[in-house]
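Below is one structure, written out as structure tokens; comments come after it.
Removed: one protein chain of the complex. Kept in place: all other protein chains.
Our next item is subunit A:
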Amino acid sequence: MDVIFGNLDLWGEAIGNTLLVFLIGGLIALVLGIIVGAMRVSPVPIARGVGTAYVNIVRNTPLTLVFFFFVFGYPQLGLPDLSNTVLGILAIGIYTATYVAEVLRAGINTVPVGQAEAARAIGLPFGQVMTLVVLPQAFRSVVPPMMSVFIALLKNTTVAAGFSIAELAALRATINDAPGRPGNPMEVLLWVAIVFVVLVLAMSAVQRHLENKWRIAR
């Protein structure tokens, strides 16, 4: 237990940064993913093309490479300075958005086409067809896979450790080499794994809650 109580300051910082990357990255992924998912089913060919290109290019690039482009590529573009944490959050958000978009598209496909036709028939424009009729129904059917996407996002935050973001996976190196700090790498990693299990259990609880709340009688 020394490895926890002897390094409380580090654990606080590490869990804080992990949650920061997860929550803000997840928000970006959700918002962007909904937009891209809607683009992929929209009646406008250009929007469909852009959405498809985005999903296929970004999703097929390994996350580490996406991080690399953001953290080491971005500064060479001469744009305003952003910290590694901000760049890392953007990288993971933009990467995960492709998965959100695809999960959502699967959900949209479960909504009977008559629903959208009926909405159009009463004169709703595409935006309202999506937000009022299709997406609310789509969300209900994609709660489990969507939660898997976010659990993957949570675990993917460990990639950020390699890019100077002091989150949970970076703790091991810090504690290992710091003079006077108790603990060796294996103990640290064991506790990091436990923290992740706890966080994922919390997310599973959210999933169960949403599934119960949004259950559709079919």
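Just so we're on the same page, a contact is a pair of C-beta atoms (placed from the backbone, for glycine too) under 8 Å apart; a residue touches a chain by one contact, two chains touch by 3 or more; residues count from 1.
Just so we're on the same page, contacts and distances are computed from a predicted model.
S.K.: Among "Recombinase-like helix-turn-helix domain-containing protein", "Glutamate ABC transporter substrate-binding protein", "Nitrogen regulatory protein P-II" or "Cytochrome C Planctomycete-type domain-containing protein", find the name that the UniProt record gives to the complex chain excluded from display.
M.R.: From the choices "Recombinase-like helix-turn-helix domain-containing protein", "Glutamate ABC transporter substrate-binding protein", "Nitrogen regulatory protein P-II" or "Cytochrome C Planctomycete-type domain-containing protein", the unshown chain carries the UniProt name "Glutamate ABC transporter substrate-binding protein".
S.K.: Tell me which residue among A:N56, A:Q115, A:T131 or A:N184 touches the hidden chain in the full complex.
M.R.: A:N184
S.K.: Of A:G16, A:G49, A:P62 or A:P75, which sits in contact with the chain we cannot see?
M.R.: A:P75
S.K.: Which listed residue, A:A53, A:A173 or A:A205, touches the chain dropped from view?
M.R.: Once the missing chain is taken into account, the touching residue is A:A173.
S.K.: In the full complex, which bits of subunit A touch the chain not displayed? Write them out.
M.R.: 72, 75-76, 81, 84, 161-164, 166, 170, 172-180, 184-186
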